[in-house]
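Heads up, one of the protein chains got dropped from this complex, but the rest are sitting where they should.
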Amino acid sequence: MTIDKSEKKVVGITLAVISLFIFSLLYAKGKYKSDVPECLPYDGAYTEPKINQLDEKTYQVFSVASMWQFQPAEIYIPVGSEVDFYLTSKDVVHGFNIAQKNVNMMAVYGSINKTTVKFDKPGVYDIVCHEYCGVGHQNMRAQVIVNHPEAK
Amino acid sequence: MEPTNEKKFIPKGAMAFFVLLVLLTLAFFFGIYLLMIDRV
Partner (left out) sequence: MQVTKSFKKIVFLELAIPLALLVIGIYHGLMQTIYRAGVLQQTSFAKLDYYQGLTLHGVINALVLTTFFAVAFGHVTMTFYLKREPNKKLMWTSFILMVTGVVLAAWAMLAGKASVLYTFYPPLKAHPCFYLGAALLIVGSWIPLFDWARMYNSWKKENPRTKTPLAVLGTLINFIIWFVCTLAVAYEVLVLLVPWSLGWTDTVNVNLARTLFWFFGHALVYFWLLPAYIMFYTILPKIAGGKLYSDLAGRVALFLFLIFSIPVGVHHQYSDPTITQGVKFLHGMLTYGVAIPSFITAFTIAASLEYAGRQNGAKGLFGWMGKLPWFDQNRFLFSYFICGLILFVFGGVTGIVNSSYSLNSVVHNTAWLPGHFHMTVAGPVFLGIAGMSIYIFAGMSGRKIKMPKIVTIVPYLWMFGMLIFSFGMSWGGLRGEPRRTNLGTTYLNPDHELFRSDWVPTTLIALLGGIIMFIAGMLFIIAFFSTVFSKKQTEGVLEIPVSEAYHDEKRVAIFDRFKPWLIAMVAVLLVAYIPALLNVNENSGPKAPRFNIDNPVPEVSVKK
């Protein structure tokens, strides 16, 4: 079986590009912790909305999505803090997107999703629901307000 | 079988196009990659 030389080159180049992509993704994962959301087994403890402060620079937010709001709706975080977002839904599938921080999770009934973010810059960060969830979907938005601690 | 009565056809232009396609792919990938890192 003779395979055309050019076609072989094409497959070779494609495999090289793919390897470069895989390496880059693993590098980003190692250096910047860039990753997809973390997987947790279901635990009812995360189904009540909460903000926990674990220490000066570490927070946990238990976010509960429902038709058509996120609870808590306004989350005050001092700048420089690391926040673990835990997410679930009380009803249909919702999205949870903080665009400026690569936070992109689905809120699903009976499941817990998790991601970690460091808020280095002050500002107001929108949490937008980006999965259709019924008639109130376009109203569904919360905010993370990152301030200098004295400013609250 | 390849025709022997004409000059052998080597797809140089297609290879050039393919390389440009790969460069475009790299540009889009690393564009979003850098954006992702910027937002960390």
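For clarity, chains are labelled A and B in written order, and residue numbers in each chain start from 1.
Simple rule for what comes next: contacts are C-beta pairs under 8 Å (C-beta built on N, C-alpha and C of every residue); 3 or more make two chains touch, one makes a residue touch a chain.
As the structure is a computational prediction, the values presented were derived from the model and not from experiment.
*Asks:* With touch as defined up top, name the shown chains that contact the chain not shown.
*Replies:* Looking at the complete complex, the unshown chain comes into contact with A, B.
*Asks:* Of A:I51, A:V79 or A:V108, which residue touches the hidden chain?
*Replies:* Reading the full complex, the residue touching the unseen chain is A:V108.
*Asks:* Taking the full complex into account, find the residue in A:I22, A:L54, A:A73 or A:V124 that is in contact with the omitted chain.
*Replies:* A:I22
*Asks:* Just one of A:I51, A:V128 or A:I145 touches the chain that is missing; which is it?
*Replies:* Considering all chains, including the one not shown, the answer is A:V128.
*Asks:* In terms of residues, what is the contact footprint of the unshown chain on chain A?
*Replies:* Those residues of chain A that touch the unshown chain are 1-4, 6-7, 10-11, 13-15, 18, 21-22, 25, 28-29, 34-44, 66-68, 87-88, 90-93, 95, 97, 99-100, 102-106, 108-113, 126, 128-135, 137-139, 141.
*Asks:* If the missing chain were put back, which residues of chain B would it touch?
*Replies:* These residues of chain B touch the chain that is not shown: 1-3, 9, 11-18, 21, 24-25, 28-29, 32-33, 35-36, 39.
Going forward, only the chains that are shown with their structure count from here on.
*Asks:* Can you give the whole-Å distance between the Cα centres of chain A and chain B?
*Replies:* 33
*Asks:* Would you mind writing out the residues of chain A in touch with chain B in their complex?
*Replies:* Listed in rising order, the residues are 6, 9-10, 13-14, 17, 20-21, 24, 28, 32-34, 100-102, 118.
*Asks:* Under the touch definition given earlier, write down the residues of chain B that touch chain A in their complex.
*Replies:* Contacts found on chain B: 10-11, 14-15, 18-19, 22, 25-26, 29-30, 33, 36-37, 39-40.
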